[in-house]
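With one protein chain withheld, the remaining protein chains of the complex are depicted in position.
All chains are identified by letter, namely A and B, in their written order; residue positions are counted from 1 within each chain.
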Amino acid sequence: MTAASTWADGSEFGADGFAALARRGLDLRGGASARRFPGKRIVNVFFDSSLRTRTSMEAAAHDLGMHCVTLNPGKDAWKLEHRDGVVMDGDCPEHVKEAVPVLAEYADLLGVRAFAGLKDPEDDAADAMLGAFQRWSPVPVISLESARFHPLQGLADAATLLHELGDVRKKRVVMTWAPHPRTLPQAVPNQFAMTCALLGADLTIAHPEGFDLDPAVLARVSGIAATNGGRIAVSHDQDESLRGAVVVYAKNWSGWSYYGHREVEAARRATLGSWTVTGAKMAKTEDAAFMHCLPVRRNVVVADEVLDSNRSLVIAEAGLRRWTAMALLERMLS
Amino acid sequence: MTAASTWADGSEFGADGFAALARRGLDLRGGASARRFPGKRIVNVFFDSSLRTRTSMEAAAHDLGMHCVTLNPGKDAWKLEHRDGVVMDGDCPEHVKEAVPVLAEYADLLGVRAFAGLKDPEDDAADAMLGAFQRWSPVPVISLESARFHPLQGLADAATLLHELGDVRKKRVVMTWAPHPRTLPQAVPNQFAMTCALLGADLTIAHPEGFDLDPAVLARVSGIAATNGGRIAVSHDQDESLRGAVVVYAKNWSGWSYYGHREVEAARRATLGSWTVTGAKMAKTEDAAFMHCLPVRRNVVVADEVLDSNRSLVIAEAGLRRWTAMALLERMLS
Partner (left out) sequence: MTAASTWADGSEFGADGFAALARRGLDLRGGASARRFPGKRIVNVFFDSSLRTRTSMEAAAHDLGMHCVTLNPGKDAWKLEHRDGVVMDGDCPEHVKEAVPVLAEYADLLGVRAFAGLKDPEDDAADAMLGAFQRWSPVPVISLESARFHPLQGLADAATLLHELGDVRKKRVVMTWAPHPRTLPQAVPNQFAMTCALLGADLTIAHPEGFDLDPAVLARVSGIAATNGGRIAVSHDQDESLRGAVVVYAKNWSGWSYYGHREVEAARRATLGSWTVTGAKMAKTEDAAFMHCLPVRRNVVVADEVLDSNRSLVIAEAGLRRWTAMALLERMLS
């Protein structure tokens, strides 16, 4: 492994490094003693809401002896501009070009959460806010979920898969699109595809026609999957996909083809209630485990009967956020 | 005392246990050395605003060597659903059934503040959000004020009464309704009645007709009072009640009978300005001490001349929040 200046999608340390971090998280959960960094500080900047990421990072940092400061631009701190060369006569009183180097004067690591805007595909594909943090920060930057990826979730998911399946290579994993009342970003499904690719799983992504992931992301993670002995397939037949699966990962996302056509997407989405993950759906699998990144809308994305069954891993999966965040902080500070 | 999984109304450790915690708070204020819990963490979830509870808990936890994380759903964290079996296609992206066990993965104790909605008496009587936290949490839950009770305030009030009166049993205490521009919950008056009941005081609750407390709560605390040698009476004559009182506790609350009739209540409330606690009112007592939970609206609930007199205990009472919170955290972690 070499040093990383940004933790953006989980691929920064290579497939082996990623799996090693996930295993370190499992070891820390099992009681391995953590390293101590008493003089270090992370400042986490949340442009969007968070329960797990916020709390698990504060807990992980504290338990490593670090100091953690949390900012919420537009709420307790100034709104931030990230575009280059702009005349700043609008809504944002501060530019990332100042805010980031200044925060780096106070901290050893920066974290940033900035969701996709879902208006302009080029903006979202460029992952502009994370990119601006990365560009202007003299200290390493950790993505707390960006427009494109959610690597801390990926690390906890990897630890969950490794714990559940042992060797993940070539195991039949399904990520299925599921209903939702809102238009959601693609960061989590992109990340889970990346996670499976890095672990060499045999992943099928099941979604209704039109609800494609960003093809550029898909091409990239498919290449990584192949390198690691895995495979990524896409199917529009949920039932068929579930057959033989040992893990089902549910998530809603908006379709890449629907940028600029969100009303069309919403109308189509309203007809897709049958994609909810139910007990009957799970019965088609090989007694698959159920995973979700949370927060999850009960009885929309997934039925109570699945979430409340003993095949649901969602609480342990979220619990691993704490331990894998510790593993990552250890790594970034070493 | 036995272990408690929830601290909801102050009665969990019995009357003796409650008084012992209050006395421990006084001892801690006096310089007694606190126990240390360096590996422990509390996550406090605030659905409603807070100055004293938020700050005193952060201070108490820190001074015990603990880590304290604070979340504000709907502001920095996701809004939370608490109803069972609901189809979550509305405002809340997350259910307590996930959020609470997840937070418990990160913490040793959970705190929650969720005020009464004042729309549906059954909802408020059920104390639904606190109940959901209690139901789904594998770690102990501390109420930071619920729809029905405010036991941390109760503990500070108990310490204040014990410090002021020595033996509180059979002492003449008056809790009087007071004017206010808004419709307020009953958690604080319920709690003060519970506090007096646990300490065996002779409490008179003075309020205008119609502004009754929840009769079920009143029946329960009256029973507890009787067990402890005390008594709870209700009067609609404020002046008569004040005669002979050694402590006056002022508070506004909405009437139990006004659920669904808030405009009627507001119109009636507008005629009750004479219930403001003034110097002339206090002169009817036996040089009574004045208490209030804060925040307090000056010259609406109580006149400046009372709050600024040397018989007002409100600052020391709020100051005891810190020390009694420490006593409770010690107890919950032991």
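We adopt the following convention: contacts are C-beta pairs under 8 Å (C-beta built on N, C-alpha and C of every residue); 3 or more make two chains touch, one makes a residue touch a chain.
Because the structure is predicted, anything quoted here is derived from the model rather than measured.
The omitted chain makes contact with just one of the residues A:Ala77, A:Ala125, A:Leu184 or A:Leu333: A:Ala77.
Of the options B:Arg23, B:Arg220, B:His236 or B:Arg297, the residue whose C-beta touches the omitted chain is B:Arg297. Within the full complex, the residue among A:Arg41, A:Arg220, A:Lys284 or A:Arg311 touching the omitted chain is A:Arg41. Which of A:Val102, A:Ala219, A:Ala233 or A:Ala270 touches the hidden chain is settled by the complete complex: it is A:Val102.
Touching the missing chain, out of B:Thr55, B:Thr183 or B:Ser235, is residue B:Thr55. Interface residues of chain B with the unshown chain, by the touch rule above, are 46, 49-52, 54-56, 58-59, 62-63, 70, 72, 75, 181, 294-300, 304, 307-308, 314-316, 318-319, 322. Across the interface with the omitted chain, chain A contributes residues 41, 43, 67, 69, 71, 73, 75-78, 81, 85-90, 93-95, 97-99, 101-103, 105-107.
Keep this in mind: only the chains that are shown with their structure count from here on.
Averaging Cα coordinates per chain places chain A and chain B 40 Å apart.
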